[in-house]
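The complex appears here minus one protein chain, its other protein chains still in place.
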Amino acid sequence: MYIESCEILTHEAITKTVYRIVVSSERLARECYPGQFLHVKVREAIDPLLRRPLSVHRVIPKKNTIELLYRVVGHGTRLMSGLKSGELLNVMGPLGNGFDLETPFDHAVIVAGGMGGAPVFFLIDTLLDMGKQVTLIWGVGDGKEIFGIETFKARGVDVQIATEDGTVGKKGLVTDLLIPFLAKEKNNSTLCGFVCGPECMLSSVQKLAGKTSFPWQASLEERMACGIGVCRGCGVQLRNADMKMVCDDGPVFNLKEIYFEA
Amino acid sequence: MYIESCEILTHEAITKTVYRIVVSSERLARECYPGQFLHVKVREAIDPLLRRPLSVHRVIPKKNTIELLYRVVGHGTRLMSGLKSGELLNVMGPLGNGFDLETPFDHAVIVAGGMGGAPVFFLIDTLLDMGKQVTLIWGVGDGKEIFGIETFKARGVDVQIATEDGTVGKKGLVTDLLIPFLAKEKNNSTLCGFVCGPECMLSSVQKLAGKTSFPWQASLEERMACGIGVCRGCGVQLRNADMKMVCDDGPVFNLKEIYFEA
Amino acid sequence: MKPDLSVIIGSLNLKNPVMTASGTFGYGLEYADYFDPAMLGGIITKTVTLEPRAGNRMPRIAETPAGMLNSIGLANVGVESFLESKLPELENLKTAVIANIAGNTVEEYCLLLQKIANHPRVDAIEVNVSCPNVEQGGLAFGADASVIEEIMHCMRPETDKPLIVKLTPNVTDIQSIAAAAESAGADALSLINTVLGMGVDIQTRKPLLARITGGLSGPAIKPIALAKVYQAAQAVSIPIIGLGGIMTGEDAVEFLIAGASAVQVGTLNFIQPDGALQVISGIEKYCIDHGIERIQDLVGTLAEA
Partner (left out) sequence: MKPDLSVIIGSLNLKNPVMTASGTFGYGLEYADYFDPAMLGGIITKTVTLEPRAGNRMPRIAETPAGMLNSIGLANVGVESFLESKLPELENLKTAVIANIAGNTVEEYCLLLQKIANHPRVDAIEVNVSCPNVEQGGLAFGADASVIEEIMHCMRPETDKPLIVKLTPNVTDIQSIAAAAESAGADALSLINTVLGMGVDIQTRKPLLARITGGLSGPAIKPIALAKVYQAAQAVSIPIIGLGGIMTGEDAVEFLIAGASAVQVGTLNFIQPDGALQVISGIEKYCIDHGIERIQDLVGTLAEA
């Protein structure tokens, strides 16, 4: 939990709206673990005022680099996309409680939707290093947003892709791939599920997960101010009526405990 | 009176706090005349919100370039100093009524203080082209801010410098040079006085000018919003109790008519 | 398909919902070099008073974070000169002209109305009871529902043209004031006028404005304006014209959804002389992208969160 101005090493567009930014930080490369996020000040200015939370997309410890993968959706990310290598990126972090990888399991099934793909790369790298078996079910709207999967395949990951435009993998949603997977595996107690994506996807996966006998971890998003549990802005409602803070108690929660309105 | 996004050709520091920015605009090069100003949006953002008025420092018609000379004094000029060549500078202009050079005179005495030097270069270039005799009395705090005077001297301008730090020319204020000049010339009706600088200097020169028999034109500064006479924000009080707008009625006024509080 | 952007405010038909705010667009033609003002939904002229006014002492503008302060103090040519030299210039301008007036007393409001209401080029009257920068009347009037009622009772019988009351946000309870203006006969409300603010030059320890406090405008006040518009819209059934910090078509759409039937742009004009046009085209684009055929279908459609 520190603030650091990290040098931007590279910054490239993956698609028209998705960018990858690589920054240098020995400390972050050492401290981050999968599922955590950085709280980014996109520029030194009072507008945009607040920091932007972005998941740690990848860590390359040997190079002391941290990667973020983000989509331009509004004012802050649009400005961020204009940053040049050599400039500094001011970040707070690592923040939040990432995925629990201590829990006993052999096989990880990872369901990612849209920009939910961002934290998944770091997660998979770590799981493979731990010797776990990995199935990745990744769904996006536009097939161009699928990248990097050949390397995962080469390392033994079972990669299943769904795209809404049908240009890569199956035409459809992640649930179209998850349903057949779970039909076989739902009572396999050596599994652990991981899910990252928009709320509507989390909520559909929750319904499916409810019928499985293994645990599920979900990474949530909520608007944030402080990023460390102080402002009480980023609450998530649990089914037991408790309210937790996404930034501080999460962003990773037990999927089955989350209360979704829809 | 248009808005234009002009390409920045060069941008260089003259001293630690004074910058010269050269932009390209065929239209501005054609339309600007000495004493007018541009209203500059230093960046596309809501902060800083307002445009910044900057005098046309120089025009090179053959190159279709316009130069601005500015000092970093606050938020807007600080951000402006970070602009790079190749970027665009959004300007409104040319605005305001510049110097009246139609009025009959043979010899111009130009008194400039601090950043009041900015518009003077364009004025001198124009006067020399018109075949007028020119005396420039230029005072600054820091001798490093004196530049470009050799060219003027070579073209026959009588250049007299006062610096508060004494590093160039006479140690002192412009009035220390103006007083001896006026001792000789105050009843020379072929003269016309021009004065640009901070209010305290204008006010001292006004006192001296009151004893001369020739006319004086002064370029004023006042905080501006619209720059075109609409917001009524940039008033200047005249001795006859009239209020005029610096942006629209000026920025050049008859020095003797201005009412100074101090 | 082009959406229908037209708006009805009382008996006034506007071709689109974007007007330029009083005090930020002169007497209507000052920006004509930058664009044709006939493209606007309407023009609201600078507040005129019975006598010409030079306004307050300098400095009377200053910049603040994402905003600006002004204490102009209703500098204007006076109603006579307005009638004789300003309005006639607008004779052939094909857009609504709304004259904005302010008096020092209730009687002055009436007198001003009598002088301008019958002028053929005055399509509606905006009653400024909310200027924070004058000694008499101004904000103090606008904060007092009973004074607004008095002014309206005195003006209402004098004209059938739309009377738009411009309210100040500097009050505890905008709803009771809005309701008072409505029941006293206002055809529409416009809000907000500027928010009371101040700044200090720490080098000289002088206030940024000679008058110390002034009116804050610009993007900084947009959330405040939206809240006031929303609250007023819950309290009255007459149309509301929303303003305060509008810089883009998107900003304007926020006001429409919150309950405004039309909008005004103020400070934007100073920064981007043709900004009002960009607001119009931004609204139009939003309607096209969202399949909205008539802008009026958007008004007050705030969904539940």
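Order of writing sets the labels: A, B and C. Residues in every chain begin at 1.
The rule we apply is simple: a contact is a pair of C-beta atoms (placed from the backbone, for glycine too) under 8 Å apart; a residue touches a chain by one contact, two chains touch by 3 or more.
Treat the numbers as computed from the prediction; the structure is a model and nothing was measured.
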Contact with the hidden chain (one of C:A96, C:A117, C:A180 or C:L209): C:L209
Residue among C:G67, C:G103, C:P239 or C:G266 that touches the chain left out of view: C:G67
Touching residues on chain C - with respect to the absent chain: 57, 59, 64-67, 69, 143, 170-173, 195-200, 202, 204-207, 209-213, 216, 219-224, 226-227, 230-231, 245, 250, 253-254, 257-258, 286, 301-305
Touch residues of chain A, complete complex, unshown partner: 1-3, 41, 46-51, 92, 222-237, 243
Absent chain, residues of chain B that touch it: 46-47
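By definition in this document, only the chains that are shown with their structure count from here on.
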Pair exhibiting more inter-chain C-beta contacts, B-C or A-C: B-C
Chain occupying the most central position, where position means C-alpha average: C
Whole-Å gap separating chain A and chain B, where each centre is the average of the chain's CA atoms: 56
Chain centre separation in whole Å, for chain C relative to chain B (CA means): 37
Averaged-CA centre spacing for the pair chain C and chain A, given as whole angstrom: 47
Multi-partner residues of chain B (at least 2 other chains): 46-47
Of all residues in chain C, the ones touching two or more other chains: 65-66
